[in-house]
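Next up is a structure, given as structure tokens.
The complex appears here minus one protein chain, its other protein chains still in place.
Residue numbering begins at 1 within each chain, and the chains themselves are lettered A, B and C in the order written.
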Amino acid sequence: MEMVIFFLFAALAVGSALVVVLHRNPVYSTLSLVLTLISLAVLFVLLGAPFIAALQVLIYTGAIVVLFLFVVMLLNIGREEASGERGLLQKVAAGVGALALLAFVALAYWGAYGTREVGPLTEDFVSLEVLATQLFSDYLLAFELVGLLLLVAVIAATVLAARLGNTPGGGESDPALPEAGEEGI
Amino acid sequence: MVPVSWYLLLAALLFAIGTAGALTRRNGITIFLSIELMLNSVNLTLVAYSRLLDDHTGQLVVFFVLAVAAAEAAVGLALFIALYRHRRTIDLNRINLMRW
Amino acid sequence: MTNLLWLIPLLPFAGAALNAALGPRAPKALTTAVGVGAPGLSLVVALGALWQYVTAIHPGAVEQTIYAWTAGETAIDVAFLLDPLSAVMLFVVTFVGFWIHLYSVGYMSHEEGYQRYFVYLNLFMGAMLLLVLGDNLLVMFVGWEGVGLCSYLLIGFYYDQKVPPEAGRKAFIVNRIGDFAFLVGMFALFSEFGTLSYRELFAQMAANPAQLGADYALGLSLASFVALCFFVGATGKSAQIPLYVWLPDAMAGPTPVSALIHAATMVTAGVYMVVRMNVVYEAAPGVALLVAGVGAATALLAATIGVAQNDIKKVLAYSTVSQLGYMFLAAGLGAYSAAVFHLGTHAFFKALLFLGSGSVIHAMGGEQDMRKMGGLKKWMPVTAWTFVIGGLAIAGIPGFAGFFSKDEILAAAANEGHWILWAVGLATAGLTAFYMFRAIYMTFFGDFRGSEEQKHHLHESPAVMTVPLMVLAAGAVFAGYAGVSKVLAFGRDVNWIHHFLEPVVGGHGEAAAHGEAVHGTETAAHGAAEAVHHLSVGAEWALIAVAVVTAIAGILVARAFYGSGRGVEDGEDVLAGKLGGVHNVLSHKYWVDEVYAAVVIRPLAALSRGFFKWVDGFVIDGLLHTSATIAELTGDLGRFTTTGNARNYVLYFFIGIVILFFGVIL
Partner (left out) sequence: MSDLLVTGAKLLVFLGVFLGAIAPIMVWLERRFCAFIQDRPGPNRLGPLGLFQPLADVFKFFFKEDVTPSTPDRALYLAAPALAVLPALVTFVFIPFGPTVEIGERLVPLIVSDAPAGVLLLLAIASLSVYSLVLAGYASNNKYSLMGGIRASAQLISYELAMTLAVVAVLLPVGSFHLSDVITYQQENGWNVLPQAIGFLVFLIAMFAETNRLPFDLPEAESELVAGFHTEYSAMRFASFFMSEYIAMTTLSALAATLYFGGWDLWGIDDWLVSTGSGLFLPEWFWAGAVGMTILVAKAFVFLLLFIWVRWTFPRFRYDQLMRLGWKVLLPLALFNVVLIAALTVGGVL
């Protein structure tokens, strides 16, 4: 059963990831990313991290990717224009590099763990309480710093996206734009 | 039970796809999406290791990655909007003022 | 108030900082209040501290450490010292300084850069007080450099004209030569004794006198070497042969500056230093004699030049050089208290004379040539009579301050048996009387020789300028009574200043006693000579009479030549015709500047040009150009990677990472 779910969603994740990267229309890319994220969330549940899975859906798909979609629609970016000059070398080099990296990492993983399996999930591991306790004790400073980082990001985004004077287009939805990334934290 | 190395391999595959996308695409938004993909593959690795080592630290790092990704998305997209406003494009091949 | 010692130098510094912060647009009244108020408060504190110090029953030296300058074992602190010597200097500097500040309010009132002037002047006061009050040589050196800087700034105050900035540069560079020697002397002392504090230095010297006598460098003993170094430093600051050339040029600055810095206080720093280091000079009799000789030579040389000058400030400038020579003469003869005494009285009457000349220049609308003055007594009586008092004081007429101090110096020369030095001093005294009264007659008596327009503008200066004149005139009269010698007092011991300074400069003090023990033979001979040559009371009276007669003779000669408006015919000095070639030599200041230019400056300039052209232009620039060309070529080669496209850069980055993975980790 678990194996089935794993392969189902792993395949979905890889497939949609390919669509993200290959599709010419950014709207489809964005939606495919949503699929990938949801597949990964399911895998998280399989790995005994339901909280992270919920956060993944809540924050990533519910907020961050919506923001992407929002921007795509706001800027009304159409399809990528036909490939121009000198794209080939870059593509080949990137592809080869990515494959080399994949091969290397895969070999390393396989060498290290093989088909090793882990024991069944324990109550403690799934427990949100243990996770939360650790977050608010050992990682309290990091937590606070992340809060600060988000504040800085909000201010930065507001400053960057704030329009000086009136320019046409975009409609009245702009005020919401900068803050939207704050969702859920 | 699914061996943990499979999750790791899946993550590596997603990472490679994301990398290739980030390097080959010219649309700023798509590149950004590819980077998000890479981030998520790392998240999967972290959760897998969390499971492998029976340690919550991996999950907590994912939590922080989520927060940082949110910040990154907010700032990055604001940058794209500002960029678009000035240049009327987010095709990175056309935004090559870093030369000279 | 001695515990507020630190406040005395700090106040002028604070004043300077405040005025600088307020900026040139600040209301004039505010600038004035700060600029004069700071030294005024400083004076109040100084007087309080001095009163407390002098009236104390056993006035040991007051020391006050403010701040540990150095970390580690060698302790050099920012510390202040109030002992009899610095007390006298403190009084002179703050008192004269304050009145000159006040005078400046009137003198500078119509000038551009009023605020800048007070910033500099306050800065100078602070630096000078640091110099005087410093507890060790390093603090003194900081003050020493500070006053040098302020001197430079103030000489070049009128920076939009040609001459003042050049004069300022000259002063600064010449001073640097002396400062270098000072530094070397300081290093020598530090390397030997490991401290720069006066108290510790003298204590160590007293404890281990052999060290001073030991060979040190250039075939000189430590004492001689150090004494020589310090003396060279002093010749720079105090304008002695051979480094006196800057002082006459320094007259390009505003006249109150000449009065304060280039007459009353800064230039006496060299004298102060020599007196302060008297222990060293006691241990180096040869150098001491050199000091006396140089002092005497400078005194005579400057006096002769002064005779032929027509610029009223130049006359006073050479007079200053001459009087400083007197002080060094005294210091070199071991009559330290006489030197300090003359320093004090000179500060009063020379400041007075300069301020008087300033008043005259102010009235004449900037004219400084005496040949175009005359009869000014009629328009500016206060200036005229205070100037005359100053002249009488410097000439050494009995009853005035200069008489007492000059007499002490001549008596010291006579007592030591250095009759040649005495004769030079006497001749200088006569010349001094002559040129001072030449100036007085040319300026204030006879008929006015300037243009009608100038005549129309003649006026007495405002009270803010005449009051300091009167105060300083009073000082020029009465300051001398602090040091009435035993002979003049008919055997009574009323020489207050001598007794006051005794703990520092002694003669009977600790250090001298030790010096005697070490240099047994020498000092014994010295003492013997002293004993042999010690003059009888009658002989002293005779010598005093000779001096007074010489002074009066000088005045009378001046009157004969210049009285009642004589002496200037067709805008030329009659003396020029009478003396002929000699006058030519004198008016060209013995061509010393020209000689310096030919011997030192031109060869140096030529050498510098050579370095600029060949070493800098060819070797250094060549190396630079070569490396730049290589970098450029390399850049050209790598240029094609710089596409300006961020995606390409990311790709380079990524490929680098992949290579790293495979190369390093595998």
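Following the convention adopted for this analysis, a contact is a pair of C-beta atoms (placed from the backbone, for glycine too) under 8 Å apart; a residue touches a chain by one contact, two chains touch by 3 or more.
Here the structure is a predicted model, which is why all the values come from computation and not from measurement.
> What shown chains come into contact with the chain that's not displayed?
Listed by label, the shown chains it touches are A.
> Touch as defined at the start, partner being the missing chain; which of A:V19, A:A93, A:V126 or A:A142 qualifies?
Final answer for the missing-chain contact: A:V126.
> Pick out which of A:M73, A:L107 or A:V159 touches the chain that's been left out of the picture.
A:M73
> From the listed residues A:A10, A:L31, A:L101 or A:A157, report the one that touches the chain absent from this view.
Missing-chain contact among the listed residues: A:L31.
> Residue by residue, what part of subunit A touches the chain that was omitted?
25, 27-28, 31, 34, 50-51, 53-55, 57-58, 61-63, 66-67, 69-70, 73-74, 126, 128-129, 171-173, 175-177, 179-180, 182-184
Note that in this section only the chains that are shown with their structure count from here on.
> Taking each chain's centre as its mean C-alpha position, how far apart are subunit A and subunit B in Å?
About 6 Å, centre to centre.
> Measuring from the mean C-alpha position of subunit A to the mean C-alpha position of subunit C, what distance in angstrom results?
79
> When you check subunit A against every other chain, which residues touch at least two of them?
Residue numbers touching two or more other chains: 90, 93-94, 97, 101.
> Which subunit B residues sit where two or more other chains touch them?
In subunit B, 19, 23, 26, 93 touch at least two other chains.
> Which residues, counting only subunit B, touch subunit C once they are in their complex?
My answer: residues 19, 22-23, 26, 31, 92-93, 95-100.
> Applying the document's contact rule, which stretches of subunit B touch subunit A when the two form their complex?
Counting only subunit B, the residues touching subunit A are 1-10, 12-21, 23-27, 29-30, 32-34, 36-37, 40, 43-44, 47-48, 50-52, 54, 56-57, 59-60, 62-64, 66-75, 77-82, 84-85, 90-91, 93.
> Spell out the part of subunit C that touches subunit B in their complex, as residue ranges.
642-647, 649-651, 654
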